[in-house]
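A single protein chain has been omitted from the complex, and every remaining protein chain is retained in its original position.
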Amino acid sequence: MSSDSKTPPSGYDVQREHMLDFKVDQQLAEVVESDAKNFILTTVDEVFNWAKLSSIWPVTFGLACCAIEMMATSATRYDMDRFGAGAFRATPRQADLMIVSGTVTGKMAQRLKLIYDQMPEPKWVIAMGSCAIGGGPYFKYGYHVVKGVDLLVPVDVYVPGCPPRPEVLIDGLMRLQDKIRGRKGRFITPKWVTDYAKKIPYRK
Amino acid sequence: MEQKAIYDLLAGKLGEGAVAFHEDGIEPWAEIAVGAVAEACGFLRGEPSLDFDQLMCLSGIDWDGFDEAGKGKSVGILGYTDEGSPETSDRQAEGDLGVAYHLYSHALDHKFTLRIRLPRDRAEAPTVSGVWATASWHEREAWDLLGIRFTGHPDLRRMLLDDKWVGHPLRKDYVMPDRWEGVPMDGKPYSANPFPATEEPPAGGPKPDGDTPPAEA
Partner (left out) sequence: MAMDTKKTNGWADQDDVPEIKSELLELNMGPQHPATHGVLRLLLKTDGEIVYQVTPVLGYLHRCAEKIAEGVNYKQWVVYTDRFDYLAPMCCNHAYVTAVEKLMQQEVPERAEHIRVAVAELSRIASHLIALATFGLDMGAWTPLLYCFREREEILNLLERISGGRMLYNYMVPGGVRYDIPEDGWVKDVLSFITMLETKKIKDYNQLLTYNKIFIERTADVGVISKEDAFSYACTGPVLRGSGVKFDCRRNDPYSVYSKFDFEIPVGLGEMGTVGDCWDRYMVRVREIEQSCRIIRQALDTLPEGPYQAIELHKPVKVPAGAAYTRTESAKGEIGHYIISDGGQTAFRNKVRSPSFCNLQVVEKVGVGQMVSDLVALVGSLDIVLGEIDR
């Protein structure tokens, strides 16, 4: 901050200037000159995992109704970009995550496998919706429906629902981040949810 | 125009080809002989006092096991069991196949329904895709799902299923597949890789599904 004029202009918050002055030069001098060197202890793995989980780029792979909810998740209200997973790539070669959003049919299965194979390692798969998990409503008479995408490719996270709400997909994404971080996924139902569920009246 | 009047005009044109007109029920319909379909449709489209310029719908029907008495006792279809294996039965398929045409005229605002019945062992009907262009895809779908062959169709391939698919699924005696081209279709847990390593993916992306592109004009 230049300090040529002694009196600050009206409305200028001097307090704020102190707050914004990080004294970088002083700090730098301290670090360089003193014996107490600043460093962070970590492992290469942890850094890499942190980088991976903060930028999971999904491949644009909308199959059916669930794809619309996937679009809604990345659009205005839910904004999946907050979790680093909003950059939908049109080519599998730039993507880390395949969100299988919808019904996998016999004709599509070979294409799906091909796209999965084209993705570079490391790669993850989220099975979104009951169709991708196990055939969903098309189990009994679905002669052209694959009963679960895990019969074709390995799945990391299952997101149930028909279609899953965007919140659930985001939760699935966070579970995937937990998994990449090397922690166990956990889901504790918040108390307000159970309380609220009790209050919902039964409608005839 | 009233449907009965339309039928009378049509019967006058076709003669033997017009079989009957059913007026009872919610939707009256005319039954005509298989051989007369192309002529009938050409007439309904071309005659200025009828002018059916739109084919609303073309549906193939499998009448196998239909309960004529109207008691709801028709033969049920086969599905997968809860474990995921296909159900089977030894019943022999019988009864005819059929096609229904629903026509509409934008200019004159009237509708008409035609139906034909085809014997099961010779399910063939003349195409009407020359009359209404939209019939082309509907007929391909009927061929795909029901196995009704439309003679004279320019490009009768499967529409929804793959060219290598076996059987016609909307037939009442269709047995569900368990594997198709290595893809597991039943809900059984599957451990082996459905695409063996010897099966290289074709170079340069997926090939067209074995379908030959139509000859160049």
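For the reader, a short list of remarks on this structure follows.
Here the chain labels run A and B in written order, and each chain numbers its own residues starting at 1.
Rule of thumb we're sticking to: contacts are C-beta pairs under 8 Å (C-beta built on N, C-alpha and C of every residue); 3 or more make two chains touch, one makes a residue touch a chain.
Note that the coordinates shown come from a computational prediction; the quantities given were computed from them, not determined experimentally.
Across the entire complex, the residue among B:Leu9, B:Ala33 or B:Ala100 in touch with the chain not shown is B:Ala100. Only one residue in the set B:Ala11, B:Cys41 or B:Leu145 touches the chain that does not appear here, and it is B:Leu145.
Only one of the listed residues, A:Glu69, A:Asp96 or A:Asp150, touches the absent chain: A:Glu69.
Annotation: of A:Ile115, A:Val149 or A:Leu173, A:Ile115 touches the absent chain (contact as defined above). Where chain B meets the chain that is not shown, the touching residues are 25-27, 29, 53-57, 59-62, 66-67, 69-74, 76-77, 79, 100, 102, 106, 109, 113, 132-134, 136-137, 145, 158-162, 169-170, 172, 174, 205-206, 208-209, 211, 213-214, 216. Interface residues of chain A facing the missing partner chain: 60-65, 67-69, 71-72, 75-77, 90, 102-103, 105, 107-108, 111, 115, 137-138, 140-145, 162-163, 165, 203-204.
Quick note on the criterion: only the chains that are shown with their structure count from here on.
As a whole-number value, the distance joining the C-alpha centres of chain A and chain B reads 45 Å. Those residues of chain B lying in contact with chain A across their complex are 77, 79-80, 84, 160-162, 169, 174, 176-177, 180-181, 183-187, 189-190, 194-195, 201, 206, 209. Those residues of chain A whose C-beta lies close enough to touch chain B in the complex are 106-107, 109-111, 113-114, 117, 134-135, 139-148, 151-152.
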